[in-house]
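Here the complex is missing one protein chain, while the rest keep their positions.
And then chain A:
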Amino acid sequence: MSLWIDKYRPKELSKLDYHTEQAQHLKQLVDGGDFPHLLVTGPSGAGKKTRVVALLRQLYGPGTEKLRIEHQSVLTASKKKLEISTVASNYHLEVNPSDVGIHDRVVVQELIKTLASSHQLDTVGQRDFKVVVIVEADKLTKDAQHGLRRTMEKYMSTCRIILCANSTSKVIPAIRSRCLVVRVPAPTNEQIVSILQNICKKESLNLPIQLAEKIAVKSRRNLRRAILMCEACKVESYPFSSTQEVSLPDWEVFLRTTANMIVSEQSPNRLFEVRGRLYELLSHCVPTNAIFQGLLRELIQNVDGELKAEVTRLAAYHEHRLNLGSKAIYHLEAFVASFMALYKKFLEENMADMF
């Protein structure tokens, strides 16, 4: 049995539930024939991938759904063998180059070159180009992005590239200049509510509007999260009640408890305990920026006024440094320690004022 997020993923542009005008635009883009390279951006859970998959279907028909996973190996200049798995149909290929870390340039180039120089099987009614979908394009190294520049022009007649990214901030201008940027905003709370209700209707479930709204708010406009939470609610207790608790993902609960521990005691001993918990989060592959954001959101609740700005500044400072360093834990811990120092000082000063 598949999860609701897969089961109810719209497959065609015309079936997309929101940003329907944009879907219409994409269809016109396909019909026009002179299809450009695309850079699809938007926050996670906004439905970028769904849109891209529907777009591919619009381009080539249902054949794009016959997917196979392939393991390719690519040789670097220094004869190092890289293994990468790709998902492909007869018409397109999807790859996440950040899987191979700093060697992403070689992989991207080899895949595109091989693809671009192989012809379409049957050209009747087909396009004379294939598509390479690059996910997490904002994680591409600068080296790989530079490598894409001329490639995108040179192989234009046989190959189009669709880059998916959370934001264009980390995509170099030379690449942006070669793409049509398609921004996919996250669905609004109302849109999420109506999507949840539709899904429940198809499952023959009765979803109270209050509960749907509660889930929408907790999802923070992330549709994937919302649908997962809704399905989890169903598993926990059905029939639904409008006052039912919406439980957050485990790691978020864990993070919240961690934040409470930081606020309730500031001492080397507590810092040591918190470190253990941070390790735990890291070992479960929770993205470090999500840890920072989560901690900040929780800690902020417990401080007031001027201090809020100061804590935000600390989070932004240490999260940035983490990206330059090699060990995440140092920077997470540094943030926690500097918060503790700040908070303790604040408490002591307030105490002093009271007497």
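As a convention for this text, a residue touches a chain if its C-beta (ideal position, glycine included) is under 8 Å from a C-beta of that chain, and two chains touch if they have at least 3 such contacts; residues count from 1.
Going forward, contacts and distances are computed from a predicted model.
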{"item": "Options \"Replication factor C subunit 2\", \"Related to GTP-binding protein rab18a\", \"superoxide dismutase\" or \"Dynactin subunit 4\": UniProt name of the undisplayed chain", "value": "\"Replication factor C subunit 2\""}
{"item": "Residue, one of A:A232, A:L282, A:I300 or A:A334, that touches the chain absent here", "value": "A:I300"}
{"item": "Selected residue (touches chain absent from view) among A:I5, A:A88 or A:L278", "value": "A:A88"}
{"item": "Touch residues of chain A, complete complex, unshown partner", "value": "25, 28-29, 32-34, 36, 41-43, 46, 68, 70, 72, 77, 88-90, 93, 109, 112-121, 128, 143, 146-151, 153-158, 166-170, 173-174, 176-186, 220-221, 289, 292-293, 296-297, 300, 306, 308-309, 312-313, 315-317, 319-320, 323-324"}
